[in-house]
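A single protein chain has been omitted from the complex, and every remaining protein chain is retained in its original position.
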Amino acid sequence: MKPAAFTYHRPGSVAGAVGLLRDLGDDAKLIAGGQSLVAMMNFRLARPEHLIDIRRVPGLDQIRRDGDSLRIGALVTHHAVEIASLGAEFAVLSRAMRWVGHLPIRTRGTIGGSLAHADATAEWCLLAVLLDAVIVAEGPAGRRSVAAADFFHGVFTTALEPDELIVEVVFPRPAPRAALTEFAERRGDFAIVAAAVDLDLPRIVLGGVATVPFVAPVSGIGRPGDQYHSRLAEEAAAAVRVRDEPGVSAHYRRGLVRTLVTRACAEAEEIR
Amino acid sequence: MTEIQLIELTVNGERHELGLEPRRTLVDVLRHDLGLTGTHVGCEHGICGACTVLVDGAPARACLMFAAQAEGSDIRTVESLAEPGGQLSDLQRSFTEHHGLQCGFCTPGFLMLAEGYLAERPGATKEEIREVVASNLCRCTGYQTIVEAIDSCATRRRIASNGTDCAAARRSNA
Partner (left out) sequence: MSATREPGFRRDGSWVGASVPRREDPRLLAGRGRFVDDITLPGLLHAQFVRASVAHARITGIDLAEVRATPGVVAAYTADDLDLGDITAVLDRPPHEFVPTAMPVLARDKVRYVGEPIAIVVARDPYAVEDGVEAAIVEYDELAPVMSDTAALAPGAVLVHAEAPANTLVDVSLFATDGIDEVFAQAERTGAVVRVQAKTGRQNALPLETRGVVADWDDRDEQLRVQTCTQIPHQVRTVLSRCLGLDERQVRVTVPDMGGGFGQKCVVGREEIAAAAAAFTLRRPVKWIEDRRDALTAAFLAREQRYDARAAFDADGAILALDVDLVCDMGAYSCYPFTAGIEPLMASAEMPGVYRLPAYRVRGRAVTTNKAPTGPYRGVSRPQCVMVMERLMEKAAKALEMDAVELRRRNVITVFPYRGVNNITYDPGSYLESLDLCEQVLRDEGWYKVRSDNHESPDRVIGIGYSCFSERTGYGSGAFAARKMSVVPGFDISEIRMDTSGTVVVTSGTMSHGQSHETTMAQIVADRLGLDINQVKIVQGDTDRITYGFGSFASRSITIGGSAVAAASVRLGEQLREIAAHLLDTDLDNTELDGDGGVRLRDTPDRGMTFAALADVAYLQAHLLPKGVGPGLSATASFDVMGDGTFSNATHGVVVELDRGTGGVEILRYVCVEDCGVAIHPRVVEGQCRGGIAQGIAGALFEQVNYDETGQPLCPSFMEYKVPTAAEIPDVAIHHLETPCAFTESGAKGAGEGGTIGAPAAVLNAVNNALRGTGVELDNTPIRRESVYRALEGTYLD
């Protein structure tokens, strides 16, 4: 389990990274925290000929409030978000981080890397869609913003062009009544099902039920309480289109959706 | 085409200049180029944690980093814990007192995990410690004595710095 050979690049700026991406084309891959990529390279499931290390690129590791919104630089680690004081408006982000792998993964893995990797059960992907995040990417033509709802295209594929990199993620509105919860057999594993809810919209985003974060269509706001939550849970469970898979039947996965949505609602309610 | 790159690493306070293939992982370089074999290789995909070291003070998987990425960072390995004369640190002694190791293969990873975590969060509760201990795999102990060893070390450090363990009080005020 040793990676194939590659050439290592360490650009000093976003423009430098973009230039390398443009010049090297499909043979190049960005690395920030590398917590998914290096494992895949060790298995030789990924074998880029050029690795562009952007972890030291300055200016991408800040978390800052900007009016109502929260701006998180692409290189901010999961752990930095976990321990940041984001106030009640964005505390959901810090709380959700405890579901991301384990501490030594969170100290290296980044929000930008997680979104670009686009695993449909990844916490950042669900949170981005849940909270209407805007993903700011930079390419040869400059910066552009992509709504999270438009960002995820399929298994490990996104709206990013091959010569673009994520520089920042903007969470445009406070979400004081939001929560994320998951179920896996073992702590730190990728979820079988993950559920993220924002009760103020309301919106439910599910992981583990589709190739991209799945926004479950739910009817309008109700009054807080168990029945409201279980109605949301029933609607979400009814909406998912899943098939039987080895070890996890569609029936069970739908049941997990029901349970986790209910519990995420309860957590979101409790927080307030 | 084996490309060799000049890399400067700072490990346990010592600077090293190395000519390396960029594909060499940090753990392989620590073990085989620098001879620091206390850090172990258990899975090479970031799950078992036998290779856990401190990168700028934070626990990280040395199998999920290329050595080239560690340039400019301060790396600490298990070899840095004991005094130069061999006197074990309080954390290491706590592991032996609580029988927190059997075969000892996972132990350096747990030590560095705990060393980094307690530095950031000296007031950690036993349950919080258990959750962090869940970061790494041990096949011998069943984990209980590892949790106890770290918790006991944390308690003793708090008492040493405060004269008493008032961490619980601090936590409830926070």
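By written order: A and B. Residues from 1 in each chain.
The rule we apply is simple: a contact is a pair of C-beta atoms (placed from the backbone, for glycine too) under 8 Å apart; a residue touches a chain by one contact, two chains touch by 3 or more.
Small disclaimer: the values here were computed from a predicted structure and weren't measured.
Participant: For review purposes, identify every residue of chain B that touches the missing chain, sorted by number.
Facilitator: Residues 1-2, 21, 23-24, 28, 31-32, 36-45, 47-48, 50, 77-79, 81-82, 86, 88, 92, 95-97, 99, 101-108, 111, 130-131, 133-147 of chain B touch the chain that is not shown.
Participant: Applying the definition given at the start, please give the residues of chain A touching the unseen chain.
Facilitator: Residues 1-5, 43-44, 183, 185-190, 246-249, 251-252, 255-256, 258-260, 262-263 of chain A touch the chain absent from view.
Criterion: only the chains that are shown with their structure count from here on.
Participant: Whole-Å distance, chain A centre to chain B centre, using C-alpha means?
Facilitator: Taking the mean C-alpha position of each chain, the two centres sit 28 Å apart.
Participant: Considering the complex alone, what residue numbers of chain A touch chain B?
Facilitator: Answer in residue numbers: 1-8, 10, 31, 34-35, 38-39, 42-43, 51, 53, 55-56, 79, 83, 98, 101-105, 107-108, 187-188.
Participant: Which of the residues in chain B end up touching chain A in this complex?
Facilitator: Those residues of chain B that touch chain A are 1-3, 5, 21-23, 25, 28, 44-46, 49, 52, 55, 58-61, 63-66, 68-69, 72, 113, 116-117, 120, 131-132, 134-136.
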